[in-house]
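All protein chains but one are shown at their positions in the complex.
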Amino acid sequence: MNFNLSEEQNMLKYSVTRFVQDQYDFESRRANAASELGFNPKNWQTFADLGWLSIPFDEAHGGFGGGATDVMAVMEEMGKGLVVEPFIATVLMFGGLLNKSGNAALQEANIEKIIDGSLQGGFAYLERQSRFELADVKTQAKRDGNEFVLNGEKTVVSNGAAANKVVVSARTSGEQCDEAGITLFLIDTDAPGVERTTYRLMDGQVVANIKLTDVRVAADHVLGDVDQGYPLIEAIVSDVIIALGAEALGIMQKLTTTTIEYTKTRQQFGVAISSFQALQHRMVDMFMAGEQAKSMLYRAVCAAESGAEDLAKNIAALKVMIGRNGKLIGDEAIQLHGGMGLTDELDVGHYVKRLMMINTTFGDADFQQKKFNKLSYSD
Amino acid sequence: MNFNLSEEQNMLKYSVTRFVQDQYDFESRRANAASELGFNPKNWQTFADLGWLSIPFDEAHGGFGGGATDVMAVMEEMGKGLVVEPFIATVLMFGGLLNKSGNAALQEANIEKIIDGSLQGGFAYLERQSRFELADVKTQAKRDGNEFVLNGEKTVVSNGAAANKVVVSARTSGEQCDEAGITLFLIDTDAPGVERTTYRLMDGQVVANIKLTDVRVAADHVLGDVDQGYPLIEAIVSDVIIALGAEALGIMQKLTTTTIEYTKTRQQFGVAISSFQALQHRMVDMFMAGEQAKSMLYRAVCAAESGAEDLAKNIAALKVMIGRNGKLIGDEAIQLHGGMGLTDELDVGHYVKRLMMINTTFGDADFQQKKFNKLSYSD
Amino acid sequence: MDITFSAEELAFRDQVRAFLSENWTDNLATRIRGDNQEFKAAQIEWQNKLNDQGWLAPGWPVEHGGADWSVTENFIFETERSLAGAPDVVPFGLKMVAPVIYGFGSEEQKKRFLPRILKNEDWWCQGYSEPGAGSDLAALKTKAELDGDDYIVNGAKVWTTYAQYSDWIFCLVRTDSSGKRQDGITFLLIDMKSPGITVNKISSIDDHHSLNEVVFDNVRVPVANRIGEQDKGWTYAKALLAHERTSIAAVADSKRRLRDLRKLLAQEVSGGRPLSEDTQFQNRLSNTEIELMALEYTELRVLASTADGKGPGVESSLLKIKGTEIQQAIQQMYMDLAGYYSGVIHGEENAETIGHAFGHDARKAYMYGRAATIYGGSNEVQKNITAKYVLGL
Partner (left out) sequence: MDITFSAEELAFRDQVRAFLSENWTDNLATRIRGDNQEFKAAQIEWQNKLNDQGWLAPGWPVEHGGADWSVTENFIFETERSLAGAPDVVPFGLKMVAPVIYGFGSEEQKKRFLPRILKNEDWWCQGYSEPGAGSDLAALKTKAELDGDDYIVNGAKVWTTYAQYSDWIFCLVRTDSSGKRQDGITFLLIDMKSPGITVNKISSIDDHHSLNEVVFDNVRVPVANRIGEQDKGWTYAKALLAHERTSIAAVADSKRRLRDLRKLLAQEVSGGRPLSEDTQFQNRLSNTEIELMALEYTELRVLASTADGKGPGVESSLLKIKGTEIQQAIQQMYMDLAGYYSGVIHGEENAETIGHAFGHDARKAYMYGRAATIYGGSNEVQKNITAKYVLGL
């Protein structure tokens, strides 16, 4: 029994730490987020050079062959640096879907380009009405010979402005909220009939709504089997929740440390406010919330690495915990910073905003708790 | 707009305050609770002499003609004194049902005796399976000429050991959980076929399970109309929840004051623990919880006195609040008393136990919140 | 115990409702909630309507333009206004400096400043907080030194709401550092056009410009602009704090927001079902609604106590703490209701193209709302006050 990283994993982690320290001070981060695509393409090339873009891919495709532990090691540090580059969207979601799709031709054509940094991707799974229900898909895909014809609109697509290609979930059969009947298609964002509206989220991401009007996709651009896209979505969501958990953990740790340091310097009524016991106990609550989230992350990573039967339950529990504990830590970080916590100038508010967006991604704490309850108490 | 008591109400309140101060120190209370019936019959006579037993009854029956405000004034002080005498069971529940029943003959025969202290009563509405559902009634009443024949078992009947008579809810038609088809009967506890098993609750009450085997009740001993008992139950429960709310408020105030005083005398690490800011803030939370409960009680009393349309919603909200805030205050009172809070010798644990029993009576906070939700959000 | 309204009070309520339905227009609402340029003009337009009706400064003494309302009438007006969604007046002139002026100012000051406030000709801002001082107001360092008939003011004030729009600022400045921190503070009225004043915008997490830093560099302020005596400013300022706490509670405003939230809950859908059927949301909503129902009566208790001449008392801290907790709980639900769209920033797009009606507004309200537990004396400071003065700890 041990919770240590391997030497290789430690090196990987350290390379992210160093990148953040050397090239990602808060003002650079602000500029990256404010740029047209919401990130800095130069940094992306650095990621490629450092080998990070290859982490989840099989060695057969030139990948690093990393697992949940490797992703955790990287994402925790990215969280601490509040890195906006679309590692999750392109590598873990888009790349992850390709990786799991079993479609060798698409893998051949795309994974190498992800790894060398030349291909940006995204996963278009949301629609206006879908809220957190991944199976609520109205976008239609109708077979027409060797092609499918897609009509509909996908919304809030991560990395939507930069993505050269996206995977789209569309309905090939069944009713609006059925799990069966969903198919995943790989489309080019400059294909005829694809129209993008881009906008920003409060964490700096530039996302897009993607309107599809009679978009023709070749049948060999289906990921997995027709009508069987849903299990693939679930599998990738599980992987990404671990990544989001690690990112959130990095942020929680950073916010807790920052708050502790701030209270030590901030004077009120003639003393440092860190000396007030009521605030001390609340910072202990922040610390405990972070430690519990760390333990839950480790639990989920161990379950993923060992293919545990109750993986889904651990994933739901992790998402609940980063949502709730993240809120506690974010709220306290702002409150204990007082007026300073409300300024755009300080990084605190920006970390909090990212935590909030992590909470909504793939269903907030309340939604995931319902999922947990269903997995646990419906027998 | 004012929240003042009338002069008469102030006198009533003060008479309870004085009784508690003069005749109800904690050791007397302990002895009263430990006695066979769970209370002191001498005190009961004092209540009669002081006129308290007449409060809710119409002046036509020799009553005081009091309303929700009068009941509140009395019960808050009884709460502070942790009075175990069955004022709620006999006067408010049993007497209240008679009062609302419209059955003049039964009123004539019984109310006077309640007022003079010679008649003890109870309300048998619970059954083994019923939990908090007042309409979950399996006890059967079958018509047989001018009589009804009752079979079944009622449980946890307040004042069950002392009651000379009880009102029993039984099913005259409908399915097990239907609101329609429930009828209320007045029975003597020494009638043939009535068998009592008595036991104690942690707040000192002696209650009874009452088994009914072919118990014959005259048709003129029905309260209200046949099959129509449920609205009567609801009306009396509404009245009693206000009384319980006032009692709970008295207890919460007492626990808060006691805790504040204790922390001022208790030394740890060389200073009074009342000087620890973390504990101060928690005592402020106790205080605020009590003040909010007081406001909600006032709100419910005003709604009851004015016959407001949304009375039911106010009653549910009051029950939720005394349950939740009572728990917060009780937990903190024990915790801040440390080891002393765990001893039977100190009164703190006894106040907490009564608060807990108040919470379960007529449905705990969770149950009442569901009721509130239904009243509020089902349109 | 009696909270029923008299016939006169009911008639007054009808009058208020009629006024609101005629004067609080959609056009005004849109402009007041709009961007910074529109806001000031629209707010003045609204406040002028109130003044035409004689309701802009009901709490002022009648001889200066007040309405002589009872506590109940004031409660009725505030409730109806909030339920209609109409904003409070900008408080710095009307509710904060004016009571100081008519309470402690000279006759000349009253004549000079009060009419212009009532006619919305002067906008005021508040110079209390300083960098590094926060809720510890008495720690202020901005200095004023007498030089002939002027004070020379140097220092900085921070978190100054609407300084960018203001004609005047009322300031606490230090004129003596030798004694207790509360002594040696003087209350000055300063013309924002005075040479040496710089207003620096503070960007805040809600992307809205309301906060500023106001820097004083050898600013000359005539002694005639001093309220009362030199070094006694703390006494004049303190009286305002309890009022501020009570008004921050914003009970009626929360009632309206909760009502609106409930409507949205019935409109938003998950898995094809309205979220109003979701028991988790129902419970969160009722947790807040029940606290608010109680707080409404806590406020009434405070008002009744004021009407009895006992003053609002230290319960105002409770109102501030619970009131702001409720506000933030409502803002959180608003966000959670918006789901994925709670992070949306409109920019060049709008609700229609982005695909969600209120995500952008929810985010702004949430971020702006973080301040409520911090300003007006942070909730932690309110707990300290309650522990000390109410519980005797």
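Which chain is which? They are A, B and C, in the order written, and residues in each are numbered from 1.
Going forward, contacts are C-beta pairs under 8 Å (C-beta built on N, C-alpha and C of every residue); 3 or more make two chains touch, one makes a residue touch a chain.
None of the values given here were measured: they were computed from a predicted structure.
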(message) With touch defined as in the header, list the contact partners of the absent chain among those displayed.
(response) A, B, C
(message) One chain isn't shown here. Among B:60, B:104 or B:342, which residue touches it?
(response) B:342
(request) Please give every residue of chain A in contact with the chain that is not shown. (result) 1-5, 69, 260, 263-264, 274-275, 277, 280-281, 283-284, 287-288, 291-296, 298-299, 301-302, 305-306, 314, 317, 320-321, 369, 372-373, 376-377
(request) Over the whole complex, note the residues of chain C touching the chain we left out. (result) 279-280, 283
(request) State which residues belonging to chain B touch the missing partner chain. (result) 126, 128-129, 131-133, 135-136, 153, 155-156, 176-177, 197, 199-203, 205, 209, 266-270, 276, 278-279, 334-335, 338-339, 341-345, 349, 352-353, 356-357, 360-361, 364, 366-367, 369-370
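One rule holds for everything that comes next: only the chains that are shown with their structure count from here on.
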(request) Report, in whole Å, the distance between the mean C-alpha point of chain A and the mean C-alpha point of chain C. (result) 39
(request) Calculate how many whole Å lie between the centre of chain B and the centre of chain C, each centre taken as the average of the chain's C-alpha atoms. (result) 43
(message) Residues of chain A that contact two or more other chains, please.
(response) 276, 278
(request) Send over the residues of chain C in touch with two or more other chains. (result) 380, 383
